[in-house]
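Note that this complex is displayed minus one protein chain, with the remaining chains in position.
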Amino acid sequence: MPLTDLPLEALREFRPDVREPADFDAFWEKTLAESRAAGAGAAVLREPADTPITGLVIEDLTFPGFDGEPVKAWLTRPVGREGEHLPTVVEYNGYNGGRGLPGERVGWALAGFVHVFMDTRGQGSGWGSGGDTPDPYGSGPAQAGWMTRGVDDPAHHYYRRVYTDAVRLLDAVRALPEVDPARVAVTGGSQGGGIAIAAAGLVPDVWAALPDVAFLCAWERGLQVAMSDPFQELARYLAVHRDQRETLLTTASYLDGVNFAKRITAPALFSVALMDAVVPPSTTFAAFNALGSADKHIEVYPENGHEGGQTYQWLKQVEFLKARGA
Amino acid sequence: MPLTDLPLEALREFRPDVREPADFDAFWEKTLAESRAAGAGAAVLREPADTPITGLVIEDLTFPGFDGEPVKAWLTRPVGREGEHLPTVVEYNGYNGGRGLPGERVGWALAGFVHVFMDTRGQGSGWGSGGDTPDPYGSGPAQAGWMTRGVDDPAHHYYRRVYTDAVRLLDAVRALPEVDPARVAVTGGSQGGGIAIAAAGLVPDVWAALPDVAFLCAWERGLQVAMSDPFQELARYLAVHRDQRETLLTTASYLDGVNFAKRITAPALFSVALMDAVVPPSTTFAAFNALGSADKHIEVYPENGHEGGQTYQWLKQVEFLKARGA
Amino acid sequence: MPLTDLPLEALREFRPDVREPADFDAFWEKTLAESRAAGAGAAVLREPADTPITGLVIEDLTFPGFDGEPVKAWLTRPVGREGEHLPTVVEYNGYNGGRGLPGERVGWALAGFVHVFMDTRGQGSGWGSGGDTPDPYGSGPAQAGWMTRGVDDPAHHYYRRVYTDAVRLLDAVRALPEVDPARVAVTGGSQGGGIAIAAAGLVPDVWAALPDVAFLCAWERGLQVAMSDPFQELARYLAVHRDQRETLLTTASYLDGVNFAKRITAPALFSVALMDAVVPPSTTFAAFNALGSADKHIEVYPENGHEGGQTYQWLKQVEFLKARGA
Amino acid sequence: MPLTDLPLEALREFRPDVREPADFDAFWEKTLAESRAAGAGAAVLREPADTPITGLVIEDLTFPGFDGEPVKAWLTRPVGREGEHLPTVVEYNGYNGGRGLPGERVGWALAGFVHVFMDTRGQGSGWGSGGDTPDPYGSGPAQAGWMTRGVDDPAHHYYRRVYTDAVRLLDAVRALPEVDPARVAVTGGSQGGGIAIAAAGLVPDVWAALPDVAFLCAWERGLQVAMSDPFQELARYLAVHRDQRETLLTTASYLDGVNFAKRITAPALFSVALMDAVVPPSTTFAAFNALGSADKHIEVYPENGHEGGQTYQWLKQVEFLKARGA
Amino acid sequence: MPLTDLPLEALREFRPDVREPADFDAFWEKTLAESRAAGAGAAVLREPADTPITGLVIEDLTFPGFDGEPVKAWLTRPVGREGEHLPTVVEYNGYNGGRGLPGERVGWALAGFVHVFMDTRGQGSGWGSGGDTPDPYGSGPAQAGWMTRGVDDPAHHYYRRVYTDAVRLLDAVRALPEVDPARVAVTGGSQGGGIAIAAAGLVPDVWAALPDVAFLCAWERGLQVAMSDPFQELARYLAVHRDQRETLLTTASYLDGVNFAKRITAPALFSVALMDAVVPPSTTFAAFNALGSADKHIEVYPENGHEGGQTYQWLKQVEFLKARGA
Partner (left out) sequence: MPLTDLPLEALREFRPDVREPADFDAFWEKTLAESRAAGAGAAVLREPADTPITGLVIEDLTFPGFDGEPVKAWLTRPVGREGEHLPTVVEYNGYNGGRGLPGERVGWALAGFVHVFMDTRGQGSGWGSGGDTPDPYGSGPAQAGWMTRGVDDPAHHYYRRVYTDAVRLLDAVRALPEVDPARVAVTGGSQGGGIAIAAAGLVPDVWAALPDVAFLCAWERGLQVAMSDPFQELARYLAVHRDQRETLLTTASYLDGVNFAKRITAPALFSVALMDAVVPPSTTFAAFNALGSADKHIEVYPENGHEGGQTYQWLKQVEFLKARGA
């Protein structure tokens, strides 16, 4: 795969014109307030996970997400540290993957962090070991996939629910006894990176944002230059619904990572891969260049595709958090 | 594309072992009874369609479908035949297409039939000109696409709702003043053929069943030999949910065209294409060979792919209905 | 499919240098004069089409085309309007399609127009339901396909014959009793759009030109940037005949839609799709930007591939003609 | 590429039912007689080729082919052997290639043979360095490519002309002073192998037939199992002209290599490649197994694709001819 | 992806004829003896790995492999169990992957096992995070890739060195103080599964063999039916070296997993995926069906591709070892 987007120098200056609705903040304040109210009475459940793993504690976490609906996560943490308030990493998953089976993501816990890995509602059947969280909402006519479910109105859109789940998980995690609420970072790759950006934009006092090859930024650019799904779901939808372009772009403006990035003030470590055919590097740079954070960095992987830096990037992330108090 | 399945002689004898649940009939009787009850009070709405076409009457039909929910269709009929009870063809659509814009399917009406073209709930964004009917139901973790939405239980499955819509449309159409209720046939290509088979299995006194290159038959065979989606959605789902094979196949047994075909007694004209890479010919033959109809025929298109016979087959269908009283 | 060509702003200004031979007009005047002379004695034949359709009148039209050779078309018109002079649309077909079976294209007639759909000589075996017009001319060494047949000399080229057929069909149609000769528009998609441009350039008093995603414009640009056939037939030919570049481009200059567009003065409604991988948008814009028409418009479909606007565009075309006297 | 057809043991017994018209021999006798008559007065022209090669004599040969029309070939022979009657190999070319430039095929002449390489009329623009022979015949609606040109009637079919050219070249070559008319073999790869089979079936006293990975045998089997063009041209044609199956197969029966192979009595050395995705091995074995020759051999290349044995096979061919008097 | 090989019932009986050289055992005894002698004086080195992981002990292991050459591995084990003799799993890697970075494979150690993950010499640049072990041997002409390096003679073949490394790692691991030498199992996926089969065939008293979707079995079958590399490297090599078939198959017979499987007597848990396009299921079944083990099992994943069961299979493996004394 050759380079898939602009040369690196141009990417570093790429600031597309992404529309921002006047009621962006109001929309999200209302959304979060309603879901927090709906979930107010719901307990956060923790059950021991069914796994042969004994070297870490793994728990099956259920928390009230969007509209108080139960959402699943795996909580993985070091053994024998019960009395401490540990630094914590909340991770969101890539497109069409589920939280999988317990013990599949253990790096952070092995390095001494509490790690919480959120299930993405409705997804979890595309690769890996599956997911456990339903998405009990239908939609109007939509593309196969999730990008256009509820595209007629930001209030109906799938990612409104997912982003709210993400924030509500932060609410839940910061109240756990093992967690140091001042040291909760968000991370994730691809879609997970996009969710992390949204969460960090909506929860300003998060410890750090660590999105990898982040998807869900600069949607209009994405649908024009991405060579594959999921961005192309948007283009295929518009290829049929030729009169819905304005509606789709308006809905997208409430969900675009660029608008969340502007609102992030936490330290941020991004990554981007220049041979990425799924997430065009320019869409990730659009968010990075818009970041409100003073303390921001981006790792560039010049010859990687959508897999990005993998463990190399994880080591950078650990180092980044250690330098900031882990 | 070379031949995609067994040689024709073997296809003519292909009768795979498709599981049939003991409560198959009870399940569908209950399903239909509940939806008929839910929609009992809902009127069938007819509005003139917005179209420059004056050579036919085109109406925007809204009828109570599954659970009484409003479902859209286009009703197209000859001008100046208002006092008559015309022979009628109800058509269902292919996968991921919508009913489109008025006037896109006019052949049957131009040949003197009332034609009703049902919108497929939730679909309609994959090709063509779009759809207008939402599917207000979420699901557990599912593949992108519709085959695995609600795969955990036949009561939740997407096609339970679609098949019920299809039957409820027959209920509505047979009560229209222009329609001769004794002469209402069902047709459709690909997914539409599969829906037509289900409708004809559930409504035994339909005039005729005319499914083209019918999909949704012999699901287990389909997921094993089909070279592409939508059958492959099932395989990809099971590739992740390795422990859900039995559940999926049980759910599928309530929806499999082979089980509906056994219950069809109306005259039937099928078609099949031997270079079809989407719907393996053996899955369609599995339904055809299981048909309960005494008067049954299948047109074989030896060198066609999934497009099948197109207008050639439509001419056969018109002739078939004319020979049976149109 | 991402965008396949220049950004929209650049397309709107794209005016490539297309060579125009000094004897372009003389070449075509002579060509048309000879074919008109050759066909002078030939009657235009009309036979009822064999079809179950009763809601429209469909006739099998045979007219003298290039060198007076018989060419086929379907004439479709409203019932019961025999005494009127109706507005008329002449349509040309896409690459490798034939006129198909009667009744496959009925939209214009249903909207009150006479519609004539020309068979493209020699083509008609690539998709759809076939064609009925031979092309009784051989060629020197050529690529499979039609773009390079007779490429050694414009007098031998396949499209010289096709464009002449297109003009001769206008001659024939304007003389039909049901047709208002002052209201005969030309249309077509892809190759059909290119033929419509040629016809409108050669018949200056045509009512309107309505080419969709028009092919056959800016051939040199096309062969350099198109991602697929038929433009790539030219590149593959030159990849073998490395010494024939000048000859091919000279021949092409007699056939290039840009040169015809300069000569069009009728009202024109174009369309273009920005994710079109078959007809690069820049080649269509090259013709549109060169149009001689004062009254010219182009519909841009930003997310469509080569299918373009389909029914959406047809509705625009109907509206365009209605606003101009239909 | 894995194996593309039946296992080798099954191939060795594969004898499909290929229809043979009752007037097969009469058809060809008449065809050849007419072309021989038409070309009776035409001289065979020989001009020195324009080439920097001095180590061989290369001449530009023009001979009267089908209906006496001029067809080109390259004649290449050793220097300094003018007084002798040399063993000779006539070679036909693969699909869509031309005779190219002089000096591109010199192996046989370097080994002491006269070598004549026929241009394939109309082809020669798909790969290589081009061709020089026109095919001055049009056709009815046809697929891009040559397989369906004139498919309505064997008298119109493209390969009737090509096979006749091939025979007429043998007529011409056997009369050349440098050639020993008793030692003229035919060869060719792919399409060239198919033409060699036809020529050897029509000229019973040819010295030997040496077809490589021969195409044009068992057409019906070919269109059903071949994974690519040119056999798939037939399937695509029938996918449109759904009512022309019988016509096409009847025409094909006059051109099928299996019917020519039955009539071959000369020594024959075939080759076949078991991973050939263009020419299914079963189609070549169908011809080989039908051969009338007592002295017949087939080299099997188990892991090759359509390239077959290349120089390895050429060495076998040289050896085969040397053992038979070269 | 549909099924890629025989139906399951046929796979369960598939026993191809795989040649076995008379000196198979002698060849390997000599090979191992020489390498054991060459490495006799070399210490097994253990260095702490550079990693932020604190929840496990990870060490950088260097052991004398083929001809005593240093080979790398990661040793990962539970903390605080230093005095015990733990059950141990030695894992080999898939084609073209390296051992990666420390901490990437931790499941076994988290479940209480010592885990040793061998670097595959020369590989490690195709995916993942890289490898650290050179392969200081050249070869004759070979395909890109490893399957044909040294294919002229089993003594030169790449896998002779790799299999020897695998055995020598078992020698080294069984001598480690933390390891219970009676409880050392071998595992690996794809190529790693093939290496595990070889190791278990050469070290008869291994605790268990747990190969996943094992590659490197039934080479001749593999090169004939596999749809992709690495088996296709063999076919491409033979497509060039048409005279080396016997040599290649003779060399392969010293390396074929089927011949090692016959010699395995340890308990064995295999897995196979029926939609695997890389390793044809029949090649794995060929080894499984030939196993000498009395206690043998195979997990079948009917809808998986080459990823196989992943964590699902790992859980089966843990259970399998626990039932046998872990």
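The first chain written gets the first letter, and so on, giving A, B, C, D and E; residue counts start at 1 in each chain.
Here is the rule we go by: a contact is a pair of C-beta atoms (placed from the backbone, for glycine too) under 8 Å apart; a residue touches a chain by one contact, two chains touch by 3 or more.
Remember, it's a predicted structure, so these values are computed and weren't measured experimentally.
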Chains still shown that are in contact with the chain withheld from the display: A, C, D, E
Sole contact to the chain not displayed, among C:Asn93, C:Thr133 or C:Gln232: C:Gln232
Touch with the omitted chain, as defined above, among E:Asp135, E:Asp165 or E:Asp256: E:Asp135
Options E:Pro87, E:Gly124 or E:Pro154, residue touching the unrepresented chain: E:Gly124
Interface with the undisplayed chain - residues on chain A: 1-3, 275, 301-305, 307, 309, 312
Interface with the undisplayed chain - residues on chain C: 223-227, 232, 234-236, 238-239, 242-243, 245
Hidden partner interface residues of chain E, rising order: 96, 98, 122-146, 148, 236-237, 240-241
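What we mean here is this: only the chains that are shown with their structure count from here on.
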Common touching chains of chain E and chain A: B
Chain C, residues touching no fewer than two other chains: 128-129, 312
Chain contact graph, described as a line, ring, star, complete graph or other shape: other
Each pair of chains that touches, named by its two labels: A-B, A-C, A-E, B-C, B-D, B-E, C-D, D-E
